[in-house]
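A single protein chain has been omitted; all remaining protein chains appear in their positions.
And then chain A:
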């Protein structure tokens, strides 16, 4: 199979990359009607599979689960998840031939095997849905021309998709139709109805493409979302230990700090986060993050280049073929870091203290969000897509670190994200060696404001605020957050 994106002429590459339109809620007025009475068969019953299925059924749709025969015979967790919630469960052979819509919610790595097994069984004119386009775009999977191929990708973990639905909301969702597979023109109505069934239409829907989703998703997860949070956390912890800060305090500040700091992003964007600092601290964080942006920009660009050229997916798939040798090695190494092995101390850290004593992370987050966003937009991805894959998801990933540090983050994210995260981390740490030598405890571990009188140069402050507030990620972020009239704070704490 050839990389689909690389088979396209440049003009078509740019066209598909530039697909991003925030949809008006009026577009969902028809509700789930298009899928009413149709047979929906979900393949895979993990967190996304189960929770999306529960939502679709609660929206009045006919949902059952196709599992591999071994999973059923051995009563594996996927089988228990489906049967404990009273879903009809059957083998591929039993259920796929009657399905009007097959929803593939298995892990990325299994997609090729799953599609090869499912596709021959699908009836003429059926539809197939993905929640991530890697298989189509990077692996170049060819789907039978009579089959409609769509994507519905909630931008939250499965448990959140369910929780928000039952609260009467939903989570922001990205939908797409594969241009090579829309023979009857029913792709968009199907994707929209499916999206309504999960509650996504209440929280903001981005009309995207398979290509835009994959290229932006890979970029976001490797750089700001996972890679930089990992690098920044480890470097911050090590610096505090080097400078004699109590290990338990350092561990707690790093583990929970990233969540508290990025929580501010969710409501007020980068400037909202920076506004949590005192004026002198804000100016310092601005200067530090400017320096970080200069240092890290080439690395961000390299990641984007490798993603666009297919070099990243090629390397990773070689590791798949090699039994995940590198992935497993790197995962083990992360488990051995001092930060990972030091339990958070039994100390109370107030909410504001996380900002005042962890200015370095504020600078890392600003640098990472803006760099990821800028690099994606330069590569032809629309600001709306770039926003979702950088700023929007950062608090969600930070939440996993708060739960159980980096090991938990890497367990929760996909293997693809994890692989890219390690690549970034390994390249980023050496880049920051000289920078970190200059960092002292006023940036991480102690209150930056201590011993300062709080005065700043007014003109400088005005300029810093101006630069922060007029960055394109702030402009599009303000627009998107406002457009999501229905979006309330998605709980991460």
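Simple rule for what comes next: a residue touches a chain if its C-beta (ideal position, glycine included) is under 8 Å from a C-beta of that chain, and two chains touch if they have at least 3 such contacts; residues count from 1.
Keep this in mind: contacts and distances are computed from a predicted model.
Chemist: Of the options "Molybdate transport system ATP-binding protein", "ABC transporter permease", "MinD superfamily P-loop ATPase" or "Membrane protein", which is the UniProt protein name for the chain that has been left out of view?
Modeler: Hidden chain identified via UniProt as "Molybdate transport system ATP-binding protein".
Chemist: One chain is left out of this view; which of A:34, A:52, A:81 or A:447 touches it in the full complex?
Modeler: Missing-chain contact among the listed residues: A:81.
Chemist: Could you tell which one of A:9, A:37 or A:430 touches the chain left off the display?
Modeler: Spelled out, the listed residue whose C-beta touches the missing chain is A:37.
Chemist: Using the touch definition up top, pick the residue from A:166, A:338 or A:467 that touches the left-out chain.
Modeler: A:166
Chemist: In the full complex, which bits of chain A touch the chain not displayed? Write them out.
Modeler: The missing chain touches chain A at positions 32, 36-37, 47, 50, 54, 57-60, 62, 77, 80-81, 84-86, 159-160, 162-163, 166-169, 403-404, 408, 485-486, 488-489, 491-493.
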